[in-house]
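As you look at this complex, bear in mind that one protein chain is not there, while each of the others sits in place.
The first chain written gets the first letter, and so on, giving A, B and C; residue counts start at 1 in each chain.
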Amino acid sequence: MSLKNILENWSAYRKDAEKGGHHKYEHQWGMAIDLDLCIGCNACSTACYAENNLAWVGPEKFAKNQAMHWMRIERYWDQKDEEYSEQGASFLPMLCQNCHAATCEPVCPVAATYHTPDGLNAQVYNRCIGSRYCSNNCPFRVRYFNFFSYYESAWPAPMHMQLNPDLTVRDKGVMEKCTFCIQRIREAKDKAKMANRPVRDGDVITACAQACPTQAIVFGDTQDPNSRVAKLWKKHQVERGPYTQKKPKTDPEIRGYRIFEELNVDPSIMYLERVREEV
Amino acid sequence: MPFSHVRLNRVARDGAARYRRDGGVVRALFLMFALVFAGWAHAELPVPEGIVPPEGEYEGKDVPQPIEFPHDIHAKINKINCMYCHTYARRSKVAGIPPTSKCMGCHKIIATDKPRIQKLTEYWEKGESPRWKKVHDVPDYVHFTHEKHLKRFVFDKGLPVENVDQVCGLCHGDIKQGTVAKKAKPLTMGFCRRCHEANGGPGDCWKCHK
Amino acid sequence: MSDFKIDRRGFLKALGWTGAGTALAGCDLPTTVTLEEGAEEVVSYRLPKEYAIPGVAVWYATTCTQCAAGCGLHGRVREGRVLKLEGNPESPVNAGRTCMMGQAGLQNHYNPDRITRPMQREGGRLVPISWDDALALLKGKVGKGGEIPAGKTVWFTGQVSGHQAVLIDEHLKRLGGGRHYAYELVSEGVWQKVCEDLLGDPQPTLDFRAARLVVSFGADFLGASPSPVHFAKEFAAFRHQPGDRGVLVVAEPKMTLTGASADLWLSPKPGTEGALALGVAHVLVKRGWNVVDVPAELRRLLDRFDPRTVSEITGVAGHRIQRVAFLLHEKEGAGLVVAGAGLGSHKKAYEAAAAAMLLNILVGNVGKTIKPGTPFPEPALAPRRGTTRALLEFAEDIEAGKVQAAFIYGTNPVFTAPGYLKMKERLASVPFKVVLTQFKDETAMEADLVLPLHSYLEDWGTHVPPVAERPALSIQQQVMKPLYGETRGFGDVLLALLKDLDEGTFGAFPDYYAYLRTAMENAPAEVKGGVSGWDEMLQKGVLLAKAGPAAGLKPKLVAPQVMPEEEEEEAGSRPFHLIPSPRLGMWDGRHANLPWIQEAPDQIAKVVWGSWAELHPHTAKELGVKNGDYVRIESDHGAIETQVYVHNGINKEAVAVPLGQGHEAYGRYAKGRGVNPLRILAPATDEKTGELALYATRVSVRKLDRSEKLIKMGGSETQAGRKLVATISADVYRRTEGEV
Partner (left out) sequence: MIQEKDINEQIEWAKINADVMRSLENPRMAYWVAVIICLLMISCAVVAEIYQYNVGMGVAGLNNPHMWDLYIATFVFWIGMSHSGTLLSAILHIIHADWRKPIYRFAEAMTTFSLMTAGLFPIIHLGRVWNLYWVLPYVSDRGIWPNFRSPLSWDAFAISTYLSASMVFLYIGMIPDLAICRDSARGWRKKLYSVLSLGWRGDDRQWRNFRKTYLLLACFLIPLAVSVHSIVSADFAMSIMPGWHVTSFPPYFVAGALYSGCAAIITLFVILRYFFRFEDYMTLPIMEKTAKLTFAIAMVWTYLNLIEFASTWYGHNMYDKEVLIAKATGPYAWVFWTMIFCGSVVPFALAFRRLRRHMPTMFVVSLLLNLGMYFERWMIVAPTLSLAHEPHQWNVMWGSIVEWAIVFGSFGWFGLLFLVFVKVFPSVSMYEVKEMIFHRRHHNDLVDILEEHESAMHKKGAGKPGLEGA
């Protein structure tokens, strides 16, 4: 946040934070994740490790909940008390929801995390001082902190040759999280700019969405009405903004919902309900 | 804006410059001389109209290269365009070093008797490229693209391509005054930001930080 | 591919304008990239390809060899380094998608534990030698007039196909026709046999898109299957047919990845899946829902399997059996019953699979959802499907002294063979063992000669995917220059061997690349599939071949004898069935050396970096164990000790220990983690096919007074009343869902 921003856009920041987000959007990147298609196979998670220079931490630190998986597949047993879990397991791909009214943003003392004109929660690694307030204030718990310096341990030569030059390798003391593959977005936008055309739907696809064997993840610009993701949002009557969905609670016929919507954080990821045959 | 933060910045910048000038009397003297030189050099290089040049000077140190490549001969005397050799600049985020084959393209014939060229030929015949020393660099967490800057300042403005050196010079100084390149601008965040604010570049952190 | 010469240390610095940054951490710590002028080096291309631009990525098409499925890949290469793998959209196997193993391929390629020099056994230990010595040694043993007598040299490999397979055949032919064993632990030999016998086609096409109901008897087609990504893709299409959602029923003793997404997950006692299938058949016939008439013999058999009896045998409730039968009837002709490893691992596996196939025939699925196979037009290139039988036969042949020299490639028998086979000792009795590998795995440790191979991203080859929408040939292209000077391509090594034996035929080819290129350019048209030029082949990466002649499906009704004649012995002292379950990711243990795979939680138990034993809550209560407690799992052939994870996705009579851990070698990331359940298998094979009966071991489980925190992901096992994963019923869904 430069002084310019503070002085000129302060009220805008404040008001629009209540309305949910930035004062003017170029894009509003978003996702739709179909939980009925998700088979919980971990492909997205591993793809994320490969794309985003995620450090693997090893068993000891994993045991301490210090793992760094931006994309984690949560598995829940919904029929824990029955004899057998006859409807299988419930899988939930959980990643940063890039909320428009993000709770992580206002609390960062140095504005290392802020809302971009693309509708993303940016995390500027080299501005972060590691107060970890943002992670504390994230209802989804999807912000991961570099508790140690993993460079030597996670990428012993020649593994470091795999590192993606389009992102920083985060060092100890820095908060990090899913960026919706900002490097891919940036590349697509640069390409579009060089060709003097707007970014088209399908120009950007995140690593997880690209890998997903069942294509359960759809990524795109929810602001562009013709994008696949925007159509999905419309179809399932999920809208941007605070928790005032058209969907009446009684009507179960629309599968779309956003997690912790009632907190009014206005997430950018719509989940589609899992369907199960009543047999 | 109620009060000019530009002024504040100038204060700060001078502070930064002063900070940079700590380094003993010798260096200070050298630097004073250099500033004079730089000022003169700057006068040499016109700024295309419609561009507010980024403020800030920097006195880079001399970097000995494996071959003392004479930019002056190529660019100043022979008027070779920057992008003839640094051809990736308009197609990629990096300007790149010209492939050895490109050098040999001319120097199979031209000036083959010069020691520098013979050294080059050695490399070529060994099937290697010279290991140049990197002079201009931005931190690893910065995303800078040459292509977009060239598009904005050269092609979109319809600036004649033979004057591209004026645009390059905004951040690289007047390279063609000397032989091997020497850092002439601070290339710090303040340097970039001031130019962005003056020329309406993006102010979004994530445009440049990765 | 990028055409500049530079040593590996300089690699990152190559075109360092962006390259150097990659190696270095981004924040203001000592690891930060230095901005000091002249501190870093920049090396330019020497003679660049026109498409090679520093800072701009180039994509090369290649083929994944992390499992035998042969998915098409695109490798993202920048500054000469492969950075990321994505699926090749043109591949009929994966259509642009990948699985976690494919993603982790990078770590296989960049693995710090790769061996970089040939090694020879000298007095018990492996010492580095030069390639010349290695080849000389090979020449002396298996070269022209080598020590090894004709016909005594064998190849023991994983599933191979394409020109590598051709060259292996050529090699064996020239050595007097030794045998080529193709061994895959995760295989479906039984199912293939059943298809061959009952349908007359070993590999019919399973059309998920045409199916509205899939009943799986222990077939983990989404997870450990011949082609996980392909089936996942098909499954997605099957699940979301516009307006009509496919229903998945899975019957298996331990919940696999497939079972986890089932609408109805049934847990028959291990080994009783066949009975369950017959129970369903019984209902079908009794209700007259069968579309083909049933021979009297079969009818007599089915009479014995009324729901009540069957639910006694299997422990599955009667109304569930009725329900499955009804579903099959309701979706008549649009159902698909598959059987796989889950049950293909008991002594009666064949019969059980036959019973499953019986259901298909009864409700007339054959021809509708089960269609004639589409074999690859060129049999010589077709995959040599790996089976577990191959392993057993290899072991026998070693005993019988039929093996004097063994070339081992693409598999790790010492680790994956059941303990009772004593593969280590057996191999020792083979005079000359050559292991071609990237890593010092358990088998390599036993070798007389270890030849370091390129990683699959450095190597050339062709692969024919075993399962695909249509027959195809996937080209494995070198994606980046080899990391190490001393490694060689598998094809190159084969070619070297062959040149020595038959200079006339193979002398013309300087290297495998040349051979491959010639072979492909002169390949028959139906293989090339319309693509002519070599460059175009490389660009596409996959050639869509014309299907060869398929055997028509001739369904045959038999009466499978699913019940064992005598009751299982030692059931008393060994109450539990051991289920050494393969899993997507770790597979049969070949990926235990990839940190990304180790750190990726198991899909069901969410445990990382180790082994665990899955137990049903009821069983756990009886044993008085909870998560993290250590138990001793003991069979007649040994015991293993590991921690417990309790969940209700496993049969009460079963204890599942996942495969893949318990390596004694295989690099820093794999060595000494967890336990290997294969160590304690009881010798048992399927009676008909002789396939290894993986799940036929009875064990006892005893609590140890040792307990540690189970290293797993996730705090709460339930959603704790939140709306995280919401579930709605399918009929509601059907009323509303149009196409997306």
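Operating definition for what follows: a residue touches a chain if its C-beta (ideal position, glycine included) is under 8 Å from a C-beta of that chain, and two chains touch if they have at least 3 such contacts.
Please read all numbers here as calculations on a predicted model, not as lab measurements.
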>> List the neighbours, among the chains on screen, of the chain that has been left out.
In response: A, B, C
> In the complete assembly, which of A:Asp34, A:Glu51, A:Glu74 or A:Asp166 touches the absent chain?
Replying inline: A:Glu74
>> Going by the contact rule already stated, which one of C:Ala296, C:Ala400 or C:Ala720 would touch the omitted chain in the full complex?
In response: C:Ala720
> Which positions on chain A touch the chain that was left off?
Replying inline: 1-4, 6, 13, 61, 64-67, 72, 74, 76, 92, 94, 103, 106-111, 114, 127-133, 135-137, 139-141, 144-149, 172-175, 260, 263, 265
> Given the full complex, what residues of chain B touch the hidden partner chain?
Replying inline: 5, 8-9, 11-13, 15-16, 188-190, 193-194
>> I need the residue numbers on chain C that touch the omitted chain, in ascending order.
In response: 27-28, 714-716, 718-722, 724
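FYI, only the chains that are shown with their structure count from here on.
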> Considering A-B alongside B-C, which chain pair is linked by more C-beta pairs in contact?
Replying inline: B-C
> Going by the average position of its CA atoms, which chain sits the greatest distance from chain B?
Replying inline: C
>> Report the inter-centroid distance (CA atoms only) between chain A and chain C in whole Å.
In response: 32
> Approximately how many whole Å separate the CA-defined centres of chain A and chain B?
Replying inline: 38
> Residues of chain C that touch two or more other chains: which are they?
Replying inline: 18, 21, 24-27, 32
> Could you say which residues in chain B touch two or more other chains, in rising order?
Replying inline: 93, 139-141
> What does chain B use to touch chain A in their complex?
Replying inline: 1-2, 5, 93, 139-141, 143, 145, 147-148, 151, 193, 197, 203-206, 209-210
>> Going by the contact rule set out above, which residues of chain A touch chain C in the complex?
In response: 34-37, 39-43, 45-47, 49-51, 56-59, 62-63, 67, 69, 72-80, 82-92, 125-126, 128, 149, 151, 154, 156-165, 168-174, 207, 210-216, 231-232, 235, 252-255, 257, 259-260, 271, 273-279
> Within the complex, which stretch of chain B touches chain C?
Replying inline: 60-61, 63-64, 88, 91-101, 124, 127-141, 182-183
